[in-house]
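Here's the structure, in structure tokens; my notes come after.
A single protein chain has been omitted; all remaining protein chains appear in their positions.
Let's turn to chain A:
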Amino acid sequence: MSLAAEAFVSQIAAAEPWPENAKLYQPLKDDQILLSDHASSLAVQAYLRMCNLPVQVVCRANAEYMSPSGKVPFIHVGNQVVSELGPIVQFTKAKGHSLSDGLDEVQKAEMKAYMELVNNMLLTAELYIQWCDENTAMEITRPRYSSPYPWPLNHILAYQKQWEVRRKMKAIGWAGKTLEQVLEDMSQCCQALSQRLGTQPYFFNKQPTELDALVFGHLFTILTTQLTSDQLGEKVKNYSNLLSFCRRIEQNYFEDHDKDSLASSSSRFSKGPSLN
């Protein structure tokens, strides 16, 4: 199908209302999903909850390969498949659901800049710690990533993925960094976010936006995930307003919906001492 035809089809689909049976796909929750993927998945879930769009979370071992972009999570709505937060925000906007409509141009630009910051710093730091810190890679990342596969495929796929991530790190100049430098970068990112947030409930005052969803997804996951060391979480815990921000979103959007399957997924993570 040509690009124009594809665009046409997605426009037609966009005109349809949000269906009841929308699904969000992510890797297996207990045994497989990695910190970075869980963060991205949680960000999308938070965003859809903020938009009040129902979605059912489905765990699949091959979610990464099912995704059209090769990245999780992705949503299956009607006969459309959309992956990653950015395109999903565009997709919901086409269907008439948006959180950032109330913002002026300057605020929108600011929001995009902060989202880029989170993606470039937090997400990259998560990937670095998962795959480039040999301790974490050996003890947690590789065994979890390859858990659904039999020998010898588990080793092949895990090393293939590690090689891929390390190549990407080389391309963006992170390969030479030490763990301390990465943690320092992350700390700076958190400081910037903390300063921007200040005493407001959300980044743009009363109403949450996709930036809030993204920040929540990453910080909440970092705070509640046990890695080989606690350094990552400690950096975030230095900023009390970020902690209460996470708790606020969790309470407002996840704890009221306890009949949803999603609430049960997050309850496991809300066991973390920092948020109770």
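Operating definition for what follows: a residue touches a chain if its C-beta (ideal position, glycine included) is under 8 Å from a C-beta of that chain, and two chains touch if they have at least 3 such contacts; residues count from 1.
Operating definition for what follows: contacts and distances are computed from a predicted model.
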{"item": "Name per UniProt, for the chain absent here [options: \"Eukaryotic translation initiation factor 3 subunit G\", \"Late endosomal/lysosomal adaptor and MAPK and MTOR activator 4\", \"Phosphatidylinositol-glycan biosynthesis class X protein\" or \"Sorting and assembly machinery component 50 homolog, like\"]", "value": "\"Sorting and assembly machinery component 50 homolog, like\""}
{"item": "Candidates A:Leu28, A:Leu157 or A:Ala192 - the one touching the absent chain", "value": "A:Leu157"}
{"item": "Residue touching the undisplayed chain, where the options are A:Val81, A:Leu103, A:Leu179 or A:Ala192", "value": "A:Val81"}
{"item": "Touch list for chain A against the chain that is not drawn", "value": "1, 6, 9, 60-62, 64-66, 68, 76, 79, 81, 149-150, 153, 156-157"}
